[in-house]
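Left out: one protein chain. Kept in place: all the others.
Showing subunit A:
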Amino acid sequence: MIDTDFIGFRLPVHTQLVDKGRLRFFAKAIGETNPVYLDEDSAKAAGWRSLPVPPTFLFCLDMERDNPYDYMVTLGIELGKVLHGEQQFSYHQVACAGDRLTFDSRITDIYQKKEGAMEFVVRDTAVVRETGEQKQEKVADLRSIIIIRHR
């Protein structure tokens, strides 16, 4: 059983530079055909500063930290037993290539169902854009729920 004392546990804060090439690679991997996500000129013509970060890619950027499974190690969770249960995004603005984004995550709940056959860990992440010295703007709030299957 995961120790519920980890509720409130804060993960190391990290900052990522959004790379244009990486956004194009992601676009290719998901079969994207919309030129706004593939070609910077098309993105700019549509009014964006550069290639926009697509709606689910913030989740991916959060995985750019040194070990994206770090909190599972800390909580004693075996990676091979983990399933993604739910994911939520609330958006404040669209980030673009070239932005520096800071991710700040906490474990906000740990619970079980089916007499412990499944455990759930909820993690909330605030994403902000670094806009200058000590200046930040909200980009999005993420919530991830993972399921640990025991059987």
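FYI, contacts are C-beta pairs under 8 Å (C-beta built on N, C-alpha and C of every residue); 3 or more make two chains touch, one makes a residue touch a chain; residues count from 1.
Note that contacts and distances are computed from a predicted model.
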Complex member absent from the view - protein name from UniProt, among "Peptidase M16 inactive domain protein", "NAD(P)H-dependent oxidoreductase subunit E", "Acyl dehydratase" or "Putative spermidine/putrescine transport system permease protein": "Acyl dehydratase"
Interface with the unshown chain - residue positions in subunit A: 22, 25-26, 28-32, 34, 36-37, 46-48, 52, 54-57, 59-61, 63-64, 68-69, 79-91, 93-94, 151
